[in-house]
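These notes concern the structure reproduced below.
A single protein chain has been removed from this complex, and every other one stays in its place.
Now for subunit A:
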Amino acid sequence: MNNSPEGATTSRRGFLGLVGLSAVAVASGGLLAGCSTPAGPRPGSGGATAAALDKLTSLTPAHVPYAGVTPDIVGQNGAPGGFTKYPASLVDAITAKPGKGGHYKAMTPLWGPLPPPLGKNSYFEAVNADLGATIEFNILDGMTIIEKMNAVIAGGDVVDITMIPSWTVNQIPQFGEAVDQLFEDLTPHLQGDAVKKYPMLANIATDAWKWGVFNGKLIGIPGSYTFPMGLILLYRKDLFDAGGWTAPKTADELLALGKEITDPKKKRWAFGDIKLMTYQLFRAPKEWALSGGKLVHRYETPEFEAAVAFMRKLYEGKLIHPDIVGSKGANAKELFKSGQILITQDGFGGWKEMLEQMLPTKPDFWIEGLPHFGHDGGAPGYHKNEEPGQYTFIKKGLGKEKVEEILSLLNYLAAPFGTQENMLSVYGVEGKHYTKTDAGAPKRTDLGLKEAPPTYFFLSGRPDAITESELPRYVETAATWYNEAAKHWAPNPHEGIRIQRPAKYAALEQPTEDKIQDVVRGRRPLSELKQVVEEWRKDGGDESREFYMKVLQDNGRA
């Protein structure tokens, strides 16, 4: 049966065809393969690469929200809910043992110290005992996961369960072809009502599942989905209050505030690098915008130009911390925590991470997401992370029985916050790996910190929530902030469509960004921005526009 959606036909070959190169690609396939750019599949390798969002629904599992646990602040518009107090009693979501005694190896990346391995790790033993099966982790170095996965995929060396972050998937050449050969097609196990056998997997949103479809088959189990804010602006609320400053409502106010705050003598600067957030304050599109039936790239919009001009003012005014200006690797987090930077750009996770790090020694430390504003006092246009953060794949050819056992294990690990299964698989055993605070929230012990980093958690997806009830003020602020943020997504004409970026287009990005950076930092005059964009158009931007337009046409959106 061919499940490939009709629209899933825009491919690299299509792109080459569009620019009149397809004959060359076919005639010199080997040659091109030998010297193609590292990212992305070979030109002319074919295969469906632009999956049609609107035709995928039939492949995805039915969505049956789990009603066992309700947050105190309900998430709206796709924002995560918030738990200001820890659930008094945890729900036992899965009563039967999911495992049948199998032993499976699982590969996951980790950005942190290694835990002791199976056999020397009481956390692994406890979770495996409750699972009724053994999961043995092969932890990968998070920073080099692309190199490692490239080799693993090329060598066909996958283990039983493999978690791959989505940004890695998108950078592995020919992943689209390898995925069929290496990983199990889960469509027969999970499509439609079949998923109801795995109620926690059925709790994952349909929009997330759509991204798990590769080549017209449901192959990947999507990871976390409900933190779609990629980056946010954080500010030192404590220092703002102490200094009598208020949050800005326009770009002009932000600039004026920056001048007021910055005082090199006091080792205090207003900003870290906030370029990507500035684009969003000026409502520049994430990538493409559809305007009057034509595709316009971010670089070509007046909003982008205004944002670049604004960032340039920040650099000219020396309002950005000199360490950030001077070195690419300056640690903005540390500078922000020490009060040398007052407004910084970070991931949403950075908010609570820094609070957790600082509050034990500095109880007055307080940071918040900067209240939402657009450059002109209107709304911002936030760039949404549509794709789930990661996928979990099951090795092909394990046999129906093992695949079903693994799916049961992943179903267990997909149990959401507020369930016993989630507590055990994330925190471990009470009294050993964590203790409960007076508020009932878990607090990791030294053993827990060592033995229980995110491992099982990475193997499955679940609707996430803001759950740091030990910091109720944070939960309330963050959940409210998020509900507001979720009203301001920038429109994206390609929303939900998996597109393999043409190599030429992808290769164009860094040099162009470097040129823009030169303008932002004052190394080139602002007037040259137009020339930079013109060069981008000539060097492949216009060709890419045709490719992206065809994607829209294939999907019936243009």
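Quick note on the criterion: a contact is a pair of C-beta atoms (placed from the backbone, for glycine too) under 8 Å apart; a residue touches a chain by one contact, two chains touch by 3 or more; residues count from 1.
Definition applied: contacts and distances are computed from a predicted model.
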{"item": "Protein name, per the UniProt record, of whichever chain is missing from view (\"ABC transporter permease\", \"Phosphoribosylformylglycinamidine synthase subunit PurQ\", \"BNR/Asp-box repeat protein\" or \"Heme exporter protein B\")", "value": "\"ABC transporter permease\""}
{"item": "Residue, one of A:His63, A:Lys97 or A:Lys148, that touches the chain absent here", "value": "A:Lys148"}
{"item": "Hidden-chain contact residue, picked from the options A:Thr60, A:Asn128, A:Thr187 or A:Gln390", "value": "A:Gln390"}
{"item": "Residue, one of A:Gly112, A:Pro264, A:Pro322 or A:Pro511, that touches the chain absent here", "value": "A:Gly112"}
{"item": "Given A:Asp464, A:Glu484 or A:Glu534, the one touching the chain that is not displayed", "value": "A:Asp464"}
{"item": "Option touching the unshown chain, where A:Lys197, A:Lys318, A:Lys396 or A:Lys450 are the choices", "value": "A:Lys450"}
{"item": "Where the missing chain touches subunit A, by residue", "value": "105, 107, 109-117, 120, 137-144, 147-148, 150-151, 154-155, 157, 159, 165-167, 223-224, 227, 230-231, 331-335, 337-340, 346-347, 349-350, 352-353, 356-358, 361-362, 385, 387-390, 426-427, 442, 444, 446, 448-450, 452-454, 457-458, 464, 467-468"}
